[in-house]
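All protein chains of the complex are present and in place, except for one that has been dropped.
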Amino acid sequence: MAAFCIRSMLLRNLTCQNLISADPTLTARVLVCHQQVRGRRRTCKPPSWFSKRRVSVKQDITPENAKFIKEVVIETYKKPESPLKDGPWARGSWTPRTQRTGVLAIKLGIVPQWTKDGKKFKTTLLQVLDNHVINYTPPEEFSKSMGWKPFWGSKYGSVVVGALSCEPHLFSKSYNNLFAKAGVPPKRKLTRFLVTPDAAIQPGTPLNVMHFRVGDYVDCSAKTIGHGFQGVVKRWGMKGGPASHGCTKAHRRMGSMGGGGAKASVWKGKRMPGHMGMDWRIVKGLKIWRIDTKYNVLYVTGYSVPGPTHCYVRVYDTILRHRREDLEENGNPPPMPTFYPEDIEEPIPEEYLDEELFNFSSESISYVTEK
Amino acid sequence: MNMFRFPVRNTPRKLKKSFGVGSGPAERIKKLQMLVTALIRNERLEAKESYCLETRGYAEQLIQIAIRNGDRHAETMEKADYWLLEKDLVHKLFKVLVPRYQNYTTAFTDYHFLPKKVPGSGVQMGILELKGNPWPPVVPRQRNQKYLLTNVLISTAKEEYRMEKKISPDLKNGTHDKLNQLDNT
Amino acid sequence: MAVTLIGRLGNLLHKLETLVHRIRVQDSLNRGLPTLGVPNFDLGLDGVNSDLESRLKQQKNSESGSSRSVIDSIFGSILWGVPKSRRTLEKRLTRKFQGKEFKEVTAIKKNIVACLECGTYHEMHTICPKCYGKVREETAAMKAAMGEDFQYNHPRSEVVYLYEDDQEDRAKYKGKYIVEMKKPRPLWFAKNLLTKGHG
Amino acid sequence: MFVRSVHNCCRVCLKNSARSNAFSYFIKRLLNTKVARKLTNEEARHKRNEIFNEERARQLTFITRIEKIQVEHKGPPEDCTLIMNKGLSTPFNCAMHIGELLMNRSVLALVNGKPWDMHRPLVEDCELKFLHMKDENPILSNQAFWRSCSFILGYILETAFKNEHYVELCSFPVPNVTSGSFVYDADLKLPDWSPSAMELNCLSRVGQSLRYSDFKFERLDIDVSVALKMFEDNQFKSEQIPQIAVKSETGSTVTVYRMGDHIDISRGPLMGSTGMLSRFNVTAVHKIESPQYGPLSRVQGIAIPMSLSLHYWTYEFLMKRATKLNQAPIPTVFQAKSRSETVDNQGEEKAN
């Protein structure tokens, strides 16, 4: 389980931007900055070796022609070249060691809900919009592509998931070629999940909200709200100085930075002013209370999912052992490697509610026992 | 969600003090009053970018409430009286601008960037104008791009594409429906 | 830049020269020697007045008194805080031109287009400056043609500007405030553009 | 194989001893004779260039005294009058006087309302206008661009192949932008060759590199006899030339163009220089059968000028269309009247 934790830490550095290499054949290659950096790299600028993703070509095209080109785009991607040419891949079975892929959702906001005991709590709404698997790299290849030897050996492969289909006119050729294998339109956002080989997914598979079930626990990772360069009072909650009584220019400053004697230096990791927010954060062990299949919305515990409204959130199965126990003991495995509509014969209901969650269309909660 | 017809910032800009007015929220409104008045009179303004874009919001809102409520509405009249420092313009607002913008579905104003005289220095200037003004147009006329090489190529390709699609019409229907829906939204 | 630097150094040297000359004059007055009309401050160079020079040198050698100490003190105090070696041109320029404005000025612009009407170069997102200049002039003329009504008593109907060559449209603008422009319509100001920007 | 080994041998000899000069000379002669046995495109081009230079020098000798003409320029950036040299100054020279913009963007000039090449000398007092790709009605410049692209296809076919293959260019039809591709018909003498995608790419690369070499198109009117001498290696052209000359105004002149070191017959006008190319792709090589000339190859391509930008996705969609066989008329010597109107290359016109 320690491996899980370190893996999640590593994910911070390996953002999806790394995937966009100029060479389309290197889709699965993970580029890592080898430069030795003291502390964390706090910059908003993409590294110089990223190939440009977005292009803005001002085409001198009449509106009618532009409409026609749009039509061609839709036609082209309507029936994508079947990724099933080599047949559907074999589906693995779930084991306690299995790590499935996640989805890339969008945060919609926070809404209160009530349990059947009448307790009020906040839930965060996450919408899974138009997700597709873009690429799968088996563990052997993936461990080699890193440029360094991963400590987990060849345990995990990688799945690239994309969200929000766009017209190809927004992007450069090298970016659009990433999607040739999956046969889907180019996506606005890509992300990568590490998966065990038994949870391998074929490129081109759509992912939707049914990937999870009500009552499952998930982890959410996203970028927090950016505040820019901030002082210690706002960034670390320090007290600052007094407002008056002879205080000069020290109202919002930090106090002492370090001691004397043997410790006569500013220690590493001292909390100081700097860039605040806009930083990857993972919130673990959030319960799924409710699923709306019509709008593809997950209701997840709490208001601590990082980021503002409409930010991207990576949602995947939790790595907390005590939250996975239920799956292991009760033999209640999640759909592997993801949910396929063929699995269910009856039509999917519009809503799934947790057993403990209050349904608004049911009667009010009453403690009066009728005798 | 956003019912504004033009790009709007979440927070208002702070306008630097200039001649006649100082800084601070009260003086900012004073400056904006002057600018809105000037815009309604001249129908075209040349000012700093931030001034233009701030003025734009207020002028649009003023015209919008005038269209919605008419000149019999006390609150609207009060607003018009407050924002138009020269009172002959109150009549212009209700008699000229309201009929002009009655059926508009887009913004009532246009903003254009002016080039900087010296690159890399100076403030970005811009032009704010009311649509449908009598002055000569700032942007040169829109050219007919139909006969450009690329457009000729695409439009002939379109005919050919349509001809091919006629042979298999089942494919064609789906896209058209989709496109129509797209337009409706 | 180098020119200004060397110029400043020259100024400094000149001041030094005059200062030293004064001190010498004072010195010689004190000792009853004749004053020198020309500053005869030599740094090992062959001067014109070689005999005077030699005389001065003799004096210097003979009495190493108050005068030398004064000169030394002045020179010493100035020369102490001076950088020992010259900064290279590269270093100076790098430091000087690292500002943001300089980068903006020197950055190669890729968004420059030519106006299709008049062929003036301008940035893609801006309007053509030359065409706008014409528009400004014409607008000013139109405002002037309307007179004081424009500034103080704005008409309560749409304003129409009628040029000489579109008199036949007069009937169309009934009920509107008509301003006569006593000149033909400019070629670049097309008439049909008056009714633009709907919806 | 033999040639190669002899060549090596020769090199070794030259390297090793200076005394074996006689031997090396012998070898060189041997080499020359070997090469001369089979004609290459390179040699043919070299010869044509020499003739072109001679002819041009000869024509220049007619201008004994520099006369001045008055050129009135109309259009942006401003209307102006220039005093230029008769028979020497070109519209491009005028553009150099007026502004950089015109030099860069002009495809064609309109001299007294007639389309005129940018590098063709002016001969009389005239009114001058410049045309570019973004004009309101750019049909003339489109056609000139498309025709020049066909011309460039000829250059690619002549230069891209190895020396063993002697490519004989036949002709190209009237530029028709609506057909989606420009065409050059030629006898590649490779009956079994159908190019792969990579090979087409290699052909395209030759065209794309022209953008950087920035060759200008030079025009020259020459006599039939000179033209026949120039194109004596090309059976198709030598058949076409007399027929073209009859059609011309004087009855015995043929117009040729030179781009870099490539010379071809064309009615013109062509664009200013190859620097205007932005994208250039050879899309397909089709086999066609001509009743007179036998089996030919129809090489097709598509290109976009610098001033018009297009996203690669749109361009690739157009490229797909350009791979289909172009329906332009197949070149024949004796053809019906109706067809002649649609044929551009002068080689085809004599038939009327």
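Order of writing sets the chain letters: A, B, C and D. Residues in each chain are counted from 1.
By our rule, a contact is a pair of C-beta atoms (placed from the backbone, for glycine too) under 8 Å apart; a residue touches a chain by one contact, two chains touch by 3 or more.
In the analysis below, contacts and distances are computed from a predicted model.
According to its UniProt record, the chain left out of view corresponds to "Large ribosomal subunit protein bL19m" among "Mediator of RNA polymerase II transcription subunit 18", "Large ribosomal subunit protein bL19m", "Trafficking protein particle complex subunit" or "tRNA (adenine(58)-N(1))-methyltransferase catalytic subunit TRMT61A". For the chain left out of this panel, the touching residue among A:V57, A:L164 or A:A180 is A:L164.
The chain omitted from view is touched by exactly one of A:P138, A:P206, A:P273 or A:P333, namely A:P206. The residue from C:L93, C:A140 or C:A190 that touches the chain not shown here is C:L93. If you put the missing chain back, the residues of chain A touching it would be 44-46, 73-74, 77, 106, 108-109, 111-114, 118, 120, 125, 127-130, 132, 164-167, 185, 188, 206, 208, 222-223, 226, 278, 292, 295-297, 307-312, 358, 360-369.
Within the entire complex, the positions of chain B that touch the omitted partner chain are 1-4, 8, 10, 12, 25-26, 28-29, 57-58, 61-62, 65, 68, 78-79, 82-83, 178-179, 181-182, 184-185.
Everything that follows uses one rule, which is that only the chains that are shown with their structure count from here on.
Any chain that touches chain B and also touches chain C is listed here: D.
Comparing chain pairs B-D and A-B, the larger number of C-beta contacts belongs to B-D. The chain occupying the central position, as judged from C-alpha centroids, is B. Between chain A and chain B, the centres computed from C-alpha atoms are 38 Å apart. Centre-to-centre, using mean CA coordinates, chain A is 57 Å away from chain D.
Between the Cα centres of chain C and chain D there is a gap of 53 Å. Listed for chain D are residues 134, 308, 310, 314, 317, each touching two or more other chains. Chain B has residues 143, 148, 150, 154 in contact with two or more other chains. Viewed as a network of touching protein chains, the structure does not reduce to a path, ring, star or complete graph.
Residue ranges of chain B in contact with chain C, taken from their complex: 41-42, 44, 88-89, 91-92, 95-96, 100, 103-106, 110, 112-115, 119-121, 127, 131-132, 134-141, 143. Chain D contributes residues 134, 308-314, 317 to its touches with chain A in the complex. The residues of chain D lying in touch with chain C in their complex are 76-77, 99, 101-102, 105, 134.
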